[in-house]
Structure formats: structure tokens, C-alpha cells
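Mind having a look at this structure? Questions to follow.
A single protein chain has been omitted from the complex, and every remaining protein chain is retained in its original position.
Labels run A, B and C following the written order; every chain starts at residue 1.
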Amino acid sequence: MADEQVKLTLVEKLGRVDRRIIFLLMGVAVLIPLLIHYTTTIPASLIVQDLFDKVESLPPGSKVLISFDYGPATEPENQPMATSITRHCFEKGLRIYMISLWATGPRQATELIDGIITPEFPGKVYGIDWIDLGFKAGGQGLINTLLSDFTAMYTTDVNGRAIAEFPMMAGIKSLRAFDLIYCVGSGQPGNKEWIQFAGDPGRIPVGGGTTAVMAPQLYPYYPKQTVGLLGGLQGAAEYEAALMVKYPKYKTMSRVASEKMGPQVSAHLVIAAFIILGNVTYLVERRRQKKRQ
Amino acid sequence: MVTIGIMRYLGTVIALLAVLAIVLPVWADEVPLAPSDFRAFDSPSDHGGSIDLKWQRSPDDGAGGNIVTAYEISRSATPDGEFSQVARPLKGVTAYSDNGLTDGTKYYYRIAAVSAGGLSDQVSAGPAVASQQWFNKKRANLLVVACILVFAIAYYIYLGAKGRDLHIRRIAGLEAVGEAVGRATEMGRPVLFIPGIQDMDNVQTVAGITILGEIAKMTAQYETRLEVPVSRSIVMSTGRETVRQAYLEAGRPDLYSDDMVHYITDEQFGYVAAVDGIMVRERPAACFYLGAFFAESLILAETGSSIGAIQVAGTAMPTQIPFFVAACDYTLIGEELFAASAYLSKDKKMLGSIKGQDAGKAVAMVFIIVGVVLVTLAAISGNHAVSRAGEWIKNLFALRM
Amino acid sequence: MKRTIPLLITFAVGLILIIAMFIPHDPFFDMDRNFSIFYDVIAVFAFILGGGNLLRVHLNKVYLKRRDWKYSIVTVTGFFLMLLAGLLKIGVTEGWSGNFQGTGSLFKYLYDCTFQPLSSTMFSLLAFFVASASYRAFRAKTIEASILLVAAFVILVRPTPLGYYLTFWLPDPLKFLTISNLSTWILAVPNMVGQRAIMIGIALGIVSTSLRLILGIERGYLGGE
Partner (left out) sequence: MEAQPILTSPFAASLGMWIGGLLTLMILSFLYRDNPFYKFAEHLFVGISAAYWMVVGFWTTLIPNLIARLWPSHMGGILPSATANKPELMYVIPLIFGLLMLARLSPKASWLSRWAMAFVIGFAAGTNFTRYLQSDFVSQIHSSIAPIYSPGMSVMGTIGNVFSNLVIFAGLLGALIYFYFSKEHKGVFGRTARFGIWVLMAAFGATFGYTVMARISLLTGRMDFLIKWIGGIFT
């Protein structure tokens, strides 16, 4: 009996942990990964892996349209998505066409060019491997027009040079010329518009990434209308992980989303552990009470 | 510098010519056929200042020579005065709204199709005059829905006013209100009431303040201390009127003081910091959170739980209900908050309005069931008539802006 | 006089705003547009009541040397510092016509080094409170509580390796049960329906409460005769 009593109080104690201990562990769980720059590798979920596999399946020379439909406000979430797809496309020898439905988009594209393309892929030639076509107003109306006639809207690149100068623009008559449309979005116009006005009517594969806030509204389009989706920081980190598995050289390079996910993962695990602890002790206590009755 | 400019200009021209030479060898000099059936008329269902334009596509837009890239619309105040361009919609577009006009003025319009080779012949329309309308036809369906709801609610209020006995089911969270105040009295500790962090322009705050009136009657009877920190000045004013009236009705005006309801700050987290301070220092035995809440909901509820208070929450903020459900003893979910003031007051007219709400819910459910059945049957059978009936019901609830 | 006129004002203002929704013609359209500015202006006047009350409470504390009265000095000092910095546009380079929170102004400086860190730290306390609330509340005591627990847990472990290892071994026909697919489903189906039902209910509650206010049935806020 005495033995039982001691055990009981232990279980009871575990069922009523002082909240300050929880607070302390949460603080540590967030602080430590930040201090040691811990990066996690989160296995890609199906919705992300499908998108990765789609890019992986494209033959060299395929055309990928990346639409920068976001601004500085959501940069922490969106920029890593643009970085990963760019790295992946160039590894596979695909061609990248950048456009933007948001006036704030070209700035983000420039950031990508200066931060990733120029330093990491010096061998890739502007106009042959990639091109920046800039921003055009119109949202869904623009997409609609591009679907039937791309060159009606884009006669020059972002710097005002005629597209005829660029070999990679030859044969781009409509959106149907692209093998994948990849929208990095954060609202309207964005992923939904690309799916509804380009993907669905033109039967063009559409994928992309969006912020965590927008993601739940886009899940219903998967897998019928969208190839895959990166939801928030987590989706971005999963793509980084998938890229790293396939191309190990990225293990040593900056993986922004994965770094930011470090504190997230450890903190989530702490919470999950406490939920499990609470339930296990609850069940044990209940069983003991029943026995006693 | 000048030479560079000219060179660049020349370069662009040559490049353009090259594009034209390659892409459009045949159509290079061709102008498209003009659009047809161009009409200009006052935009319907609006506040004036706008004229709608409609036209049929040029035969060369999407068909024929397929060389149209856009349309050019221009406007003038006289039929043969100077026309200035107002818009350049893309090809494939057949409508445009011209805004920012003066009501009562005659406007004339012209449209032409644009191609690389130049402009088509111009087509004229007008004059058209912008004006305000007396009814927004786009919202006719909304008016019908509003009338149904208003009628249902008003009808039951009328029944209530006539003294008809209207039964309302027990609402668990509300039974707890009296219990919580009672416990605070036994323990000799205060009751804390938070009417949310929004101003009186939010109906949730109004509902919260109405419930505050009922709670204040109890604290007056039990002689329990009531503390109401608020984050909006107008809420402070209305809160004081409400509590004063409640103490008067309970026969204890002597116990009322303006200091019960006091203002802290409009800032969300400044307010929360202060309320947290009040909680840990005054240790209320009962905490009520009834009104509109944002992220602070969980900070308040967790601090309240740490001091062992009985907590009753209620809000219509869908994002915050989960946190109250997790951390409080009782939570009024969404609509229950609005039913609460009527329920507690036991006023017949107020109870009638809840019955009216239920009638509205019944109507909504009937339309949803019939609608879902029809569109499902249409999807299975492909029957045209069923499909049209389903769409008709669905469109009753379509928003046209 | 004390109750009838206010009830008439409420009735008229409420009705005009509802009418303006269906009649885009003046004067309704104009009133609809102006009323929200009227409201903002009234709220600013009310600030005098609120701020006055705050000062009265804290000065009283100091005067009567009540518990924690020394901290009340901090409140009053902070209040006047911020108020004067903003109203007098201290440090604003363009003079009286400049932006009161422009770069270089004392108001903006005070905002950046006190208001902003205080506010975001208070907000970040939520990270700790979600943890303590999860531990306490998510226990499988009833069927309802179990559903709450399972839904929260699935969504919670989704971004962690735990979420992956819990279900990665499922055979292909059962792949739809993996944590990531399950969480997608929970977000897209029950979550969406729950939100929708709550929104419909809330809308009815608000329509009904608004009607009670316009008709003067709910009038506790007015006080007595």
C-alpha cells in the first residue's frame, strides 16, 4: 500500500507540472536552436514531394515560369521558396522565366538574382537560361491574356530590351508553352488566380508556395488542380530538405527556412511531449481510481 | 550623351522592326477591323459618376486576322470636340466602366481596335449621362434575405410582447454565471469583468455590456466587489451607466461607485499587461470575458487559470473561441454570446428575438438542404432542369458587388 | 427627454445605415460615408474621459499613498512624456506641418524603444501560454475533449520529425492516414465547416442584436430615467 501511495503521488505530480517548468522548457526550446544555428531537416510531406518530383521529372531545357506575387512583408516565408525552386531548376538545367503580378514582386526577384543566381550560378546566362520579365498590372485579367497571347503583354524584359533579342523567348506564344507555372504568392492575385485562370483552362501544371495564413484556403485544390504546394515556412523548409536529399551539396549552403524552423520544431515537440505526459498520467490515474472502486 | 540617346532610340526602333519583320510578315501593315455595337450608358445601381461601355469584339480579335492587341477608348464632352484617351483595355475585353465623371454632364465616346499596324476605324457612342440610382438592383436578393430575417425576428418579438410563453433551452455557460458570482462572494474575493478590447461600434461589446448589467445585479445583491477595467473610453461611459442602473434596480445604489468601471489604455497589449497585473494582485475568484477578443484571449485566460478563478468566456471572434474553450471553465460560442443577454434578462421581447434567430437558422438550413440535394442530383443525372433549379437557389445567395 | 430622444437617435442612425446599403442615392450614400468619420471624432472626444479617468485613478493612488503608489508615478510620467512629445511635435524637422511620427521625432523614438518592445514581448508571451494551455486542456476526458485533443495534436506535430515517424510506415493503401494528409484533411474539411457554421450563427446573432438595439428593446446601456 505504501509503495502504491508513493507511485500515485508521482503520477499525480506528473499530471500537475508547475507551469513555470513548462515555460522554462519552452524558452530553452526556442533559445538553444537560435544560439547554435540548429537547422532541421523535415521530411517532405506528400504535397511538397509531389511538386519536387514534378520539377525533377522535367527534361533539361524545359520552361518554368516563376511568378513573384508577394512583397517585403511576407519575405521571410516567401523568399526561401523562390530560392529553392531556382536552385532546383538550375540543377536540372531548366529555364526560368520570372514575372510578377504584384508591383512589389520585381524587387524580390532582384533580391533572388543578386543573392542566389549571380553568386551561385555564374555559368547561367541571362536570356538563355533565365530572364526577368518584370511586373504587369491586371491580375487575373493579365493571366487570361497571357494564356492566349504571351507576347501581346510582354514585348520587352524588365530592362526594356525587346524579347526578340533573347533566344529563350523564341516559341513562347502563350502560357501553354511552359512546362510548369510556379507561383510564389501571399494573397490576391496569387496562387488561386494562377490555378483558376491558367492551370484549369489551359491544362498547364501549376504549383507554388504561399504563406501559412493563406495555405488552408489552397489545400482543396490539391491534388486535382495543383501539382503541389509549399505552405508557409514549413513547406519551404520541406522543399529545402528534399533538395538537400537529392543534391547533397546544399547541406553546407544557407537554408533559410530550415534555420527558422529549428526553434519551431523543438518548441512543437516540447508541447507535444507535455500533451502526451498529461494524457498518460490522466489515464493511469483514472485506471487506479476505477481499481480502487 | 545625345548621340547615345539617339543610338539607343534607333536600336529600339530597329529591334521593333525586326520583331515585326519576323513575327508579323504578313500583317505588318494591316489595320484591324473595327469593333461593333458600341454602347455607352449610365452604370446601373451605383452612386453616379460612372458610365458603362460595352462593345462587340473586332472580327480580328481572337479570330480573322487575330492581330488586335487592345482597344483604345476616348471621351469628349461634345460630339465633335477633342477626344482624349481614357482607357486601353486588353484584347478579348468587351466592357469598361468609366469612373470619376460629373453627374448630369453629357459624354461622348469613341472606340478603336489597336494592332501593330495601327488603329482601326473609330466607332462612336453616346451621349450618356451619369446619375445616382434609387435602388441597388444587385442587392435585391440581399434585401429579400434581410426582409425574411427582420420579419421573423420582429414577429417573435411581437409574440413575446403579447406575453406568449417562449421556451429557450438551457445554456450551460450561463448557468455558471450565478455560480461563479456566488463563489466569489463565499471567498470574499472580487469579480472581474472584461468586455473585450473593441469599442462600442462592435455589437459584441454591446452584448458584453448588456450581460455586465445582469452580473452587476448579482454582485449588488451579494455585496460582492465588481471590477471592470476597460480599454475604450466610450465603453467606460456605457459600462458605468449600465452598472449604475443595475445597482439601482437591485436596490443598492449606495454600493455603486464610478471607480468600478475604469479606463486603462486603448492599446491591446498595454491593456492586457495591466489586467494581468490586476489578476495576480487582486486575485478575483470569478473572471468573465464577454465581448470581442483578439490574440490576448489566451494571455488573459491562462493568467486567470493560474490564480484559480472560475472563468466564463464568450466571444464571436471565430479565431479566439478555441483558446477560450481550452483555457476557461465555460465558453459561450459565437451566437450564444448574443443569446446570453436575452436569456439572462428573461425579458419576453428579448427571448422572442432569439426565437426569431432560430427561425432564420431554419430557413438557412432548408435552403442549404434543398440546394445541396438539387446540385448533387444535377451532378449525378446531368439533367438540365435540375441543374438550373440548383443554380437558381445558389444564386439567391450570390453577392454581386 | 432622457430616454426617448436617445432611442430615436439610435433608431434613425441604424435605419439610415441599413437603407444606405440598398439605396446608393444621396443623402443616404453621403450619410453612410460620413457617419463612420463622425464616430471616429466622437471616440477622440471620449479619449478625454478615458485619459482623465486614468490620470485621476493614478494621481489618487499617489496622493493617498495606496499600495503600489510609486508605480503610478511611472504611469503618469510616461503618459505626459508621450503626450507632450506627440502633441508638441518635438523633434519634428518640418515644424507644425510635419509628420508627428516622422524619423527623428521624440514621439517615434519613444515608440520604438518602449512601446514597440513592450507590445511585442507581451504578444510573445503567447508562445508560453499555448504550451501551458495545451498541457492542461488537451486531455481525453470526454469524446468532445478527445476530438479537440486529436485534431490539435495532429496539426501540432505536423511540422516535426515526430509527425513523420508516427505514420511514415503506413502501407500505400493507408497513406491517406499519414499525419500530413490527415492534417490537410482536418484543415480543409471539419475546420472549414466548423468555421462556417459559427459564422452563420454569429451573423444571425448580430442581425438580431442589431435589430433589438434599433427597435430600442435592448437598452441597458442607456441607464435609467
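In the analysis below, a contact is a pair of C-beta atoms (placed from the backbone, for glycine too) under 8 Å apart; a residue touches a chain by one contact, two chains touch by 3 or more.
Note that this is a predicted model, so its numbers are computed, not measured.
K.L.:
Kindly state which of the options B:Asp201, B:Glu249 or B:Asp347 is in contact with the chain not pictured.
P.N.:
Once the missing chain is taken into account, the touching residue is B:Asp201.
K.L.:
Which of these, B:Val31, B:Ile197, B:Ala246 or B:Ala378, touches the one chain of the complex that we don't see?
P.N.:
Missing-chain contact among the listed residues: B:Ala378.
K.L.:
Could you pull out which residues of subunit A are in touch with the chain that's been left out?
P.N.:
20, 23, 26, 30-31, 34-35, 212, 216, 224, 232-234, 260, 263-264, 267-268, 271
K.L.:
Extract the touching residues of subunit B with respect to the undisplayed chain.
P.N.:
Counting over the whole complex, subunit B touches the hidden chain at residues 141-142, 145-146, 149, 166-171, 200-203, 205-206, 234, 237-238, 241, 263-267, 269-271, 273-274, 276-277, 280-281, 318-319, 321-323, 325-326, 333-336, 339, 354-355, 357-358, 361-362, 364-365, 367-369, 371-372, 375-376, 378-380, 390, 393-394, 397-399.
We take it that only the chains that are shown with their structure count from here on.
K.L.:
If every chain is a node and every touching pair an edge, decide which shape results: line, ring, star, complete or other.
P.N.:
Looks like everything touches everything, fully connected.
K.L.:
Between A-B and B-C, which chain pair is linked by more C-beta pairs in contact?
P.N.:
B-C
K.L.:
Need the CA-centroid distance for the pair subunit A / subunit B, whole Å please.
P.N.:
Their C-alpha centroids are separated by 30 Å.
K.L.:
Which positions in subunit B touch two or more other chains at once?
P.N.:
If we look for residues of subunit B contacting two or more partner chains, we find 302.
K.L.:
Please set out, as single numbers or ranges, the residues of subunit A touching at least two other chains.
P.N.:
In subunit A, 19 touch at least two other chains.
K.L.:
Which subunit A residues qualify as touching subunit B in the complex?
P.N.:
19, 138, 141-142, 144-145, 148-149, 151-153, 155, 160-162, 164-165
K.L.:
Quick one: in the complex, what on subunit B touches subunit A?
P.N.:
Interface residues on the subunit B side: 12, 15-16, 18-19, 22-23, 62, 69-70, 90-93, 302, 306.
K.L.:
Touching subunit B in the complex: which residues of subunit C?
P.N.:
It comes out as residues 18, 21-26, 29, 39, 42-43, 46-51, 53-54, 57, 68, 115, 118-119, 122-123, 125-126, 129-130, 132-134, 136-138, 148, 195, 198-202, 204-213, 215, 217-218, 220-224.
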